[in-house]
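Single-structure report; data block below.
Omission of a single protein chain aside, the complex is shown with its protein chains in their original locations.
Now for chain A:
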Amino acid sequence: MAEAFVYDHLRTPRGKGKAAGALHEVKPIDLVVGLLDEVRKRNPGFDPERVDDLVLGIVTPIAEQGGDLAKTAALAAGYPETVAGVQLNRFCASGLEAVNQAAARIRGGMEDLILAGGVESMSNVSMGSDGGPWAGDPTTALNTGFVPQGIGADLIATLEGWSREDVDAFAAESHHRAAKAWANGYFADAVVPVTDMNGVTVLDHDELVRPDTSVEGLAALKPSFAQMGRDGGFDSVALEKYHWVEKIDHVHHAGNSSGIVDGSALMAIGTEEIGHELGLTPRARFVSMAVSGADPTIMLTGPAPAARKALAKAGLEVGDIDLFEINEAFAAVAMRFMRDLDISHEITNVNGGAIAMGHPLGATGAMILGTLVDELERRDLRRGLATLCVGGGMGIATIVERV
């Protein structure tokens, strides 16, 4: 079997996913095109003719994100006509799924060089606006016990007995770590500022990070999912299954949930040979990839089974992993993953996560894998595991190793 290597990875800064956010004016396609330009520019040997495909995760692929944006972006960026493009959706895991599929195709010998990542302009195409039967078709929702993810996150905290202070402490730490990483330039290599058509910078930093976040400050924020849980009936639906629980303690809010943001990410993945050929330096090797699933109602406990599956596939133990990245969809999700795998926060999300920087749904998976590769390098460590919780109860995990 061939090996698949990460040759480069880059991302946009993340803009607040609102009309007032800096990237709201930027079209989703332009977020991608900016990265497609940059990957050519900063890798002199990179020959677009050799790119087989552009694989992009987009979770809400409608309107300006619709119509196979990947191929359209390749054309718009002036890539050769032979470069194909495909959009995929595995909910929040889409960015990592794109990368994993690319790696799998490389390992399978089908292709040599693939650009993979994702984009989500949540300020322009709002989460959930693509519909779907899980939430929108009564028969399906009734048969599968659909509840929105925020309720699941609150239920996790309730089951684990985590108080508002517990989850807020995690959230504040995420901000502090992200702020420190930015201040120390740890993201400098990965982040490519977004510019306008005249080359004027639109955004060069993650807009959401608040270095001064404190548990005391967060205490003022109102729970985001209490009302929908009560008035929308979703607490009752969840508690049909979790019947031993009296009530859901709604601890999540805007400050300890992943921020809604706009952003894009890209990774260049290829064979060993293509690296030699184009003079690219491999940054990391794909060790194993896995998807799995757990209860769809609580929805967000999939990372542990996925991580265990990836570890088993690689013949590794939890202790063989030096750094972890778990997407901070909600504080309790990351905390639950650490508890499930019995790993310390010291080696998890060391540069903060989506609570501080935001979660542009289709792109995040590629972003956190990139952060992991950079940080392994910076610390001179060997192996890392990136994972995300995913709609429908799924989980995804990827293990990489420095080369």
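Methods note: contacts are C-beta pairs under 8 Å (C-beta built on N, C-alpha and C of every residue); 3 or more make two chains touch, one makes a residue touch a chain; residues count from 1.
As a working rule, contacts and distances are computed from a predicted model.
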Among "ABC transporter permease", "Cbb3-type cytochrome c oxidase subunit I", "Enoyl-CoA hydratase/isomerase family protein" or "NADH-quinone oxidoreductase subunit H", the UniProt name of the subunit that does not appear here: "Enoyl-CoA hydratase/isomerase family protein"
Candidates A:G108, A:P211 or A:G233 - the one touching the absent chain: A:G233
Contact with the hidden chain (one of A:E49, A:D212, A:E246 or A:E317): A:E246
Chain not shown: contacting residue from A:D137, A:D189, A:E277 or A:D295: A:D137
Residue, one of A:V147, A:V191 or A:A329, that touches the chain absent here: A:V147
Sites on chain A contacted by the missing partner chain, in the whole complex: 128-129, 131, 135-139, 141-142, 146-148, 228, 232-237, 239-240, 243-246
